[in-house]
Structures are given as C-alpha cells and as structure tokens.
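One chain of protein is taken out of this complex; the other chains stay put.
After this line comes chain A, so read on.
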C-alpha cells in the first residue's frame, strides 16, 4: 500500500515559500525516513513574483516528481490563490494566510483553515518568519509530517544564531493550529 501525499505551498517571492517547501521535504526525507521530492517554480523576478514549492511524500519510490492536484494546499498570497486555487484536490485541505487571502467563494468539499501567519510574525517583530509560523500551523493542521520532524528540519535549515526566533515562530504557529482544531471541534 503506497501512501502518497502531494503538497503545494504558494505565495510571492520573498515570503520564504521555497525554503518552507525545502524544510517540509527534508522533514519527511531525513527525519521520517520517507521518500520526498521537492520541486519549485518561480519567475525571473528576485522578489514579488508568484512562486510555488511542491513536495511529494511517499512510503514508496517517487518516480513522477511533479505535483498535479495537491491534497494539501498552503496559500500565502491572493495571486497564488488565483493561480493555484483550482489545483486543489476535492476532499483536500486548504490552509490560508487569512490576512493576505480572501476567498470570494469557498471551494466545495475542501477543509479550510485560516491562519494569521504574517500577523503573528509581525507581532513577534519579525515579519520574515511568517513562513516558519505557517509551517508550525501545517504541523498541527496538515497531517503530513509530525511536529517533532518538522521542528528538527527547521533547526537544520536556518542560519546559525536564529534558532530561538525560528523555534518560537514555529511553536506560535503550531499552538495556533492546535487551538484552531480545538475550537472547530468544540460544540457550537
């Protein structure tokens, strides 16, 4: 039985989308001993253009490396939603940065989680870690890699001296995700 998951993270250049994809893939590959392929697409712009990071995770060998219709889609800009929104597999999970993305119409048969990743990062005084906050939320909500593996992968991927900041960002995102799940499960 092959357990294959396709994940797409998308936003604009400069948000750390590509690094997020790398960290997610590394978590699965090195810390959960699964097979993971990480690919990326971006335009010629250094910053501001739309970009996406695709990760395929499987217990078996991954031959075809690309993501077609992801089962988990993480969106961090309105432009990325316009480009990639329709790619999400029915029955899949959508995680949004709620302050940067508004949905005119909610897609059907999709689980939607709204996470204020950029706002949480700004409240920490470091907007730059919004991607790590979002990864923390993905650990809680995405169901693809464990909190422990993802945290190890964050620590193995960031510049020395930024451990405290990044772990704190990761934990804030994770806490938000765990609380969100509790709130959604609580009877109305």
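Keep this in mind: a residue touches a chain if its C-beta (ideal position, glycine included) is under 8 Å from a C-beta of that chain, and two chains touch if they have at least 3 such contacts; residues count from 1.
The working rule: contacts and distances are computed from a predicted model.
Novice: For the chain that is missing from this picture, which UniProt protein name fits: "2-oxoacid:acceptor oxidoreductase subunit alpha", "Lipid-transfer protein", "Branched-chain amino acid ABC transporter permease" or "CoA transferase subunit A"?
Specialist: "2-oxoacid:acceptor oxidoreductase subunit alpha"
Novice: Have a look at A:11, A:25, A:79 or A:142 and name the one touching the chain we're not showing.
Specialist: A:25
Novice: Using the touch rule from the top, list residues of chain A that touch the missing partner.
Specialist: Residues of chain A in touch with the missing chain: 22, 25-26, 29-30, 35-40, 42-44, 63-66, 68.
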